[in-house]
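One protein chain is absent from this view; the other protein chains keep their places.
Let's turn to chain A:
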Amino acid sequence: MITIVDYGLGNLGSIKNAFDKLNINSVISSSAKEIEKATGIIFPGVGAAGAGMKNLREMGLDEIIESLIRVEKPLLGICLGMQLFMSFSEEGNVNCLNLINGNVRRFNTKFKVPQTGWNQVKKNRASKLLKGINNNSNFYFVNSYYCDPFDKKIVKGVTEYGQTFCSVFEKKNIFGVQFHPEKSGENGSQLLKNFTDIVYENTTCS
């Protein structure tokens, strides 16, 4: 089962709706026990990094996520969820989960911040998440900050917003997207379907 982690932030209903449309079973949960049993995990999030980390720690979910990484369960971070995978965020200067080495930085641009709207993802390396999705496809973004991983090889998609930033990363079983696939029409649906394929492929292999 795909489990959508509820840590008090985010449009969980939208993500559930998107999976329902694809006839993929998913469940929203804040229970550590239930999350531990998941086959694949969606780690959503809108809002601020500080509040996100505080909630995660209070609910004991930070340790659960670390243990899931050790057993290599596929994990997809969306928007703030992706950012919390990093070592450190400039937003409120908080330490994050440190699953991916690197920082979360604020846009330094003359454009309006947050970036709000549809922007293109340029595929710069072979990507499991972007399989079957055309290069420069549009996805829906709402963000003031972006991930800057130290290891550039994990960056699979980039987007331009006054500067080039990482919009998709993949490192083993850890996946992150800066945009909202659940709000990105057909391209977003395809991405969630790809993640589901990764999740179940993983199950049959192990």
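As a convention for this text, a contact is a pair of C-beta atoms (placed from the backbone, for glycine too) under 8 Å apart; a residue touches a chain by one contact, two chains touch by 3 or more; residues count from 1.
By our rule, contacts and distances are computed from a predicted model.
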{"item": "Name under which UniProt lists the unshown chain, selected from \"Co-chaperone protein HscB homolog\", \"ATP-binding cassette domain-containing protein\", \"Imidazole glycerol phosphate synthase subunit HisF\" or \"NADH-quinone oxidoreductase subunit H\"", "value": "\"Imidazole glycerol phosphate synthase subunit HisF\""}
{"item": "Contacting the left-out chain in the complete assembly, out of A:K37, A:R57 or A:K112", "value": "A:K112"}
{"item": "Per the touch definition above, residue among A:I24, A:A48 or A:V94 touching the missing chain", "value": "A:A48"}
{"item": "Sites on chain A contacted by the missing partner chain, in the whole complex", "value": "9, 11, 13-14, 17-18, 20-21, 46-48, 111-120, 138, 140-142, 160-161, 180, 182-186, 188-189"}
